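Reading through the structure tokens given below for one structure.
The complex appears here without one of its protein chains, the remainder shown in place.
The letters A, B, C and D name the chains in turn, as written, and every chain counts its residues from 1.
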Amino acid sequence: MWIWYKVLYALIVVIGGLAYGLLLGGISRKITARLQGRRGPSVFQNYIDLIKLIRKRTAISHGVMFFLAPMFRLLGGIGVLLLVPIIANNTALSNFSFGGDLIVVLYFMVFGCLGMALGAADSGHPHSALAPTRGLAQMAGYELPFLLSVIGLAIAHNTVSLSNLVAAQQGGILHWNLFQYPFLSIAGLIAMLGMYMAYPFSVVMAPQEIAVGPPTEYSSTFLSFMFTGRSIFGVGKYVLFMDLFLGGATNLVEAFVKTFVLFLFVVFISNVFPRYRTEQAVRFFWTYPLVIGLIDFIRIFIK
Amino acid sequence: MEDLIKRIESIFKVLKKERGKRDNLWIIEVEKDSLHAVLSYLKDNESFKHLALVSCVDWIENNKFQLSYILWSYQKRQNLIVKIFIDRDKPEFKTVLNLFPQAEIYEREIRELYGVSFEGNPTQNEDFVLEDWEEMPPMRRDFDTLKYSQEKYGDRDSEVQKTNIRKIISDFTDEWRRK
Amino acid sequence: MVNPVVIIAVTLIAAFSIGIFQFLGKKFVRGVFWLTILFDFTAILSIAYGFLTKVIKAPIMVKIGGFPPPIGINLYVDQLSAYLGVVVFFIGAMAAYHWINRGIDDPEPKALVLMLLLLLGSTGMIFTQDFFNLFVFIEITSIASYGLVASKLDGFSLEAAFKYIVVGSISSTFVLLGAVLLYKFAGSLNMLDISNHINKSMYSGGMLIIISIMFLFGLLIELEVFPMNGWALDIYQGANPAVVAILAGGIVKGFYLVFVRSANYLKFPYLLKIGIIFGLATYLVSQFFAWKQKDIRRLFGYSSVGQLGLLILAGAFYINGNLTGFAKKYMLFAIIFFVLNHSFSKSTLFFLADLFGKRNIEEWKGAISQNKFFGFLFSSSVLSMAGAPPFLGFWAKLFFILAIPRQYFYIVVLVLIGAAAEILYYFNLYRIASENDGEVLDYKGSIIPSLFNVLVLLGLAVLGAYKFFTITGMEIQNAKFLAFITVSAIAVLIIGISRIAQWILALGMLISFSYHLIRNQNFVSVFNIQSFFVILVLVGAVIFLFATYPLSKKYSASFYPLFIFTVFSMVGISVASNWISLFIFWELMSWSSYLLINQGSKKPAWIYLVMSAIGGYSMLAGIKLLSTGSNLIPVFKASAIAAPVWAAILIFTAFLVKMGTAPLHIWARDAYGESPDGFTPLLSGVLSKMGVFGAILTIVYLIPHISHSNIILYGLAWFGALTALFMALLAVFQEDVKKILAYSSISQVGYILIGIALATSLGYSAALYHTVNHLIFKGLLFVAAAGIIYRTGTSYLPEMGGLIRRMPFTFLAFLMGIITLAGIPPLSGFAGKWLLYSALLEKRWMFILLIAMFASIVAFMYCYKLLHAIFLGQLRDKYRDTKEVPLPIVIIELILAGLTMAVGMKPSLILRFSDKAIKTLGFSNPGYAYEGAHRIVSKFGYWNAYFMAVFAIGSFIIALVLFFLVKAKIRKVGQLDIGYAGEVPDSPESVHFGYDLYAHMRRAVRVFIYPHVENSYRRIYQGLMAFVDYTRRFYTGDLNTYALWVIITLSFIFYILYKGVF
Amino acid sequence: MVFFAASLLLIFIGLYAALVKRNLIKIIIGLSIMDTGVNMLIISLGFVKGRTAPIISLKDLFKKGSLLVDVSKVVDPLPQALVLTAIVIGVAVTAMALSVVIRMYSVKKSIEIDDFKELKW
Partner (left out) sequence: MKDNKYFLDDKPDKISYSEVWQKFFNWARAKSLWVVAYGTGCGSIEIPPMVTSRFDAERFGVSTVGTPRQADVLIISGYLAVKTLKRVIRVYEQMQSPKYVVGLGACTVNGGMYYDSYNTVNLVELYIPIDVYVAGCMPRPEAILAGFAQLMKKIKEGRADGWKHYLDNFEQYRKNQEKIIKNWKIPNYNW
């Protein structure tokens, strides 16, 4: 019976995550506009966009994979959000984190990306096919420092369970991994920039350069699903990073604050840097964050 | 520049010569049969390596097309316009592709817009700007664009004031010339 | 039984009568010749048969003129002489037949007389008991050979003959000097008599040393040892091949027997040293000089010389090596086998070289592939010559290596290096000959002698195997199994008219064998690591064999026999109980798989073979290190005692080669990529797993008992990790579907290697799970790729695209395979990754964990590339009417895809087997635990496969339902209906993005994907080649130099004797 | 001892010819000399100073009245028997070599070693 409660809670989390994610997107647009000296759209603009997209009247499909890809994308987003505990050991908000641990989450994160890549490729548009290759290449770039920090933390705390990781960071702000293992955290947080594909690592979508990247051929309901998936995925990743580096959360307010701080970090970085080319991004990730992270990594290795 | 013209005159028959609006711009008119020789001479001996443009003028009054070959010398930094006249009823001429490969696209343009065909240019019948144009070449002066436009594209039947733009423009340019 | 002297007398009379009565005509001459040969052969065969059946119990002693031994001249025929006589006469008869058939050199009667004299001389040489008589017979043989060599009367043969005459004269001078000085020293010429008179202490005097050396040195020149063998090579190159065949195949063996026997009678104490120095030098030098050789006859000449060197080495060990017990017996059989093998196969090769007529090996293109029967004979001889199991050469080499005492390990190493070098150039020739693009070439003349020779070779192979298993006393089940394999393969080969029948028979055999195995209670009840791999092999083989059905008509008749051979030899590997039987089946597997790959593409197969040979021989060297004085056949468990580090490393090399671990991976890309499509799944899915099996055996049985085992294991893990990473990175930049999958395979096996190297129960769990899983998904991918290549006719990725519209089922299966490969949760791939990572975490190998995880991220790149370039994007016009891949392949694909799903939901389907297997490795638990029904817990984390699958599928369905609730009006549009800046694309090709998908990434990782390793190998190879090319100029072709080297060698021998190096 | 030295000298002369001479005929001559040297050596091995050749004539037999021969009077007969064979063989070899040289000359019109270096490496 408890599983149905879980499902109910999960639904709430997903809907909440979606709302939060859309709001963050709106805020991001607003911040960007203000930095550029504009008024910018309303913070709720993303909600409006989503509603509009859902209520488009027609849509086109290029094939089965094209059709299923938005579902994969959404599934990937939901999976990541639901597999990380927002509040560890909370019946409602630890989600399905009993289903797997950090390794599962790491691999599940790829699920949506791969699905979207396949759909994009199925559309037959050369830009859509080009974008995933960029994305995967960039992924190979940022995953290295990210894995470095994750493995470092797992070894340091002797666990790959996210709940246990959160539990290990309790007891004051100085117990956070951000302060316990600052170099690992820096590497991880830089990797996070790449993971969000915001500037300077926005070569995947690269608006105006390769149309809009993978979803070039997507429209209407398909696009709304992708949009949804992306928002939820974004929130899921913020929660993951919060659990990894910022000590998790004990209540919702804390979770909101911490994820919002991470969000601001991404937004502000992305607004002041121009775009890297793929190989520049890869080289960047394989040098600075890696070297920085290795300091702590070796410290843990020796210990 | 005058020396150049004299040298040309000593070899070829120059029908008319005229200084342009700059010191380094001269216009000469030659016989149409000697054009290739002139261009070849200019290219090989006088360093006019660059064919900047081939243009066409419809002298409907004289029943002639004027073809102007605008040359440029990088060494001397001089422009020379060589012009010839061809019969308007029989708009045919030979290509200068063998001298200046870039003439291909100019000749294609003239072919499309004036209907002058250039013997020896393999691509002259391809579309240049217009797709599937089937009427009289549009830049000929006996082509009535207004009539064509109205017939083909219609006209907005509204209270927009219609001005004879052509008249205004000609008035304006006349006035400007007079100054 | 005939008196041996009759043979000599009859031959002599026949020779003279031919000479005198040649005016009676050709028929008479040939009649007399053949009658003589027939008589001699029958006679000597009867003697040999007498020895064989033990009718004749003691050596025959013929007293000529009735004088007793020390006084008269005696013939002394023992077992070996008789057998060798049979061989000599057989080869002689074959060579004569060949010669006559190919058009004998004029004048024919004289040539036949010389032939008879040659046989006579060599027979006498083998039989005689008298040193001076020996000299006479040697001279008869030599003069006959001079004449025969020169008989072609062209520039080459005359030149060779003259060189032979000069060097031969010098040699006989030494022999004569030795003989007469011996007479002076011992007062007798009878060998036995002398042998009884001298003893080793006499050698301290100095005189006897000089005498023996004189005598033996003369024989050594005739035996073509290294610095003095230029003339021999010239003969091989220049003389008539029929003559060369009898010389190399028969006469030289006579000289060898004489040499060994004389040394034995003389009790020459330095034979071992001389044998080692000159035998090894000859062997190695000629094996390497042959690399650069373009003339096929000289190439065979180098090989013959090399074999003689090996024989000298073996003989020296037999006579003078202090071998005891089994080792002595082994060495004797090694010598006999070497002689037989070399005589028959080399003479066949010379016959065939003559039949084909081309001298330059580059012109041999198409020789095998276009003449099937010729090809069969050629392949058999070459395989036998190079020591491929189950031919005689293999058993000879095995006996030889086993017999050499352990303190002479460097000899083992050098001999094996030479053997590898031999394989390198022999199969370079074989590669050229089996190329398929040459114009139609035919051979001229009769192949009957070659056929006889090869039939004898095949018979000898059986004999060799029988003798090997009986003498070594290895379990009879191995022999039975080997016989079973051979018989099955031959059975499949025989019905080669119809591929379908072959397919059915092969499949039937595999299935019935598996059924038989499962019915065997013993096998099921004792489930251990070996049963695990037997089941793996059989299941994989049945599945992949089934999928070859639509492809079968492309393949030659030998495809299915070799397939069966490969599969059963892998079963043999899996059930092996000692290292030697493991090695035997390992070599069987390598060679049969080489022949299979060679049916696809030649050069990669050659590289594969050379690498396999290096691996296999290093394994043999390692096994040699494991053997102790009395225990020549190391058993797995007993080998625990005092195993040196090098043994483990050497044995491991073989497995690393098969696993394609960097830097030994260079064969893998092309061998996988260009082998026949029906075989590649087996190669990747099962054959590379034999490396895994071997690695597990090594780590379980060997590594724990050596020092620094931790460092070795850690190093292995690093090898695995770097392989996993860099092969994945290389795969990203391939443009050929099978080559991507090839690199991917190596990369995945790298993961398995990490798991094994962990040597913890969780590590083994991960490795075994991933082994099975890799079989499933990589088999799936390769089978699907085979189907796609079958339908589209290309494996080049940029040529494909959009095939999802034509092959939906294949796409589905392929997608499943790719998701499994990428290790994304709901399917089975993730479990292996999770187990491996947990195991690595448990052992705190952080850097390896980092690299391994990162490698799987890199893998996504080529996963996407495969899916995109084959199935997605724009469909080309030429594939518009392509059909779905053939039904058997679809069935296999869907079965395998279903398996990945099932295993993904319930990993215990595989894990329960691996758990059992791990328990037999000495672990009490598999390293993880079940919590509840589905949740698997390690020390670090937990994971619920069932939940993940339900969660993913459930969420997916919910998303889909949601989508259908809100969806807009959807139209399925055409393939070129894309938003293309208002333009209409004019063709699918113009908007398909399929070539060099990761050009941008290439700029970032250029230094990592540059083929450093390949280039290093190439440089080493080219450097060796250049070195060989330079040093082989040693054979200047100048007669004076040859003579000079004789003197220098003699001086060298005396010098080192004088310095007391011995 | 003189025989030993002389025969060795002959052998070395022969070897020298085989090593150094570029002319085929000269090499054959060298081989013959070498043969002679060896033969001389063989003879000298059985030679005992002051003894006669081991030839038994009918006269000797009848003189003593018995078949027994005084072995102490003759040198060792065996080397002489051997040397006969060796000489025959040497001659055969020389003949063979010379015939080969004739053929070689007919093929290449030369008897210099430098023209017969095609088979190498």
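Rule of thumb we're sticking to: a residue touches a chain if its C-beta (ideal position, glycine included) is under 8 Å from a C-beta of that chain, and two chains touch if they have at least 3 such contacts.
Being a predicted model, the structure only gives us computed values, none of them experimental.
Counted over the whole complex, the shown chains touched by the missing one are A, B, C.
For the options A:95, A:219 or A:270, the residue in contact with the chain missing from this view is A:219.
Although one chain is not displayed, chain A still touches it through residues 29, 33, 36-42, 45, 48-49, 51-52, 55-60, 207-208, 211-212, 215-220, 223. If you put the missing chain back, the residues of chain B touching it would be 129-132, 134-135, 138, 143, 145-146, 148-150, 152-156, 158, 160, 162, 165-166. Although one chain is not shown, part of chain C still touches it, namely residues 877, 880, 968-969, 971-977, 979, 981-984, 988.
By our rule, only the chains that are shown with their structure count from here on.
A count of contacting C-beta pairs for A-C and for C-D identifies A-C as the more extensively joined pair. Chain centres here are Cα averages; for chain C and chain D they lie 50 Å apart.
Centre to centre, using the average C-alpha position, chain B and chain D are separated by 109 Å.
Within the complex, the chain D residues that touch chain C are 11, 15, 18-22, 24, 27, 31, 34-35, 38, 41-42, 45, 78-79, 82, 85-86, 89, 92-93, 96-97, 100-101, 103-104, 107-108, 113, 116-121. Across the complex, chain C is touched by residues 54, 56-65, 67, 70-72, 74-75, 78-79, 82, 96, 98-104, 106-108, 110-111, 114, 117-118, 121-126, 129-130, 132-134, 136-137, 139-141, 143-144, 147-148, 151-152, 154-155, 158-161, 211, 216-217, 220-221, 224-225, 277-280, 282-283, 286, 297, 300-301 of chain A.
Partner chain D is touched in their complex by these residues of chain C: 132, 135-136, 139, 142-143, 146-147, 150, 153-156, 158-163, 165-166, 168-170, 172-173, 176-177, 180-181, 183-184, 189, 230, 233-234, 237-238, 292-293, 298, 1032-1033, 1035-1040, 1043-1044, 1047.
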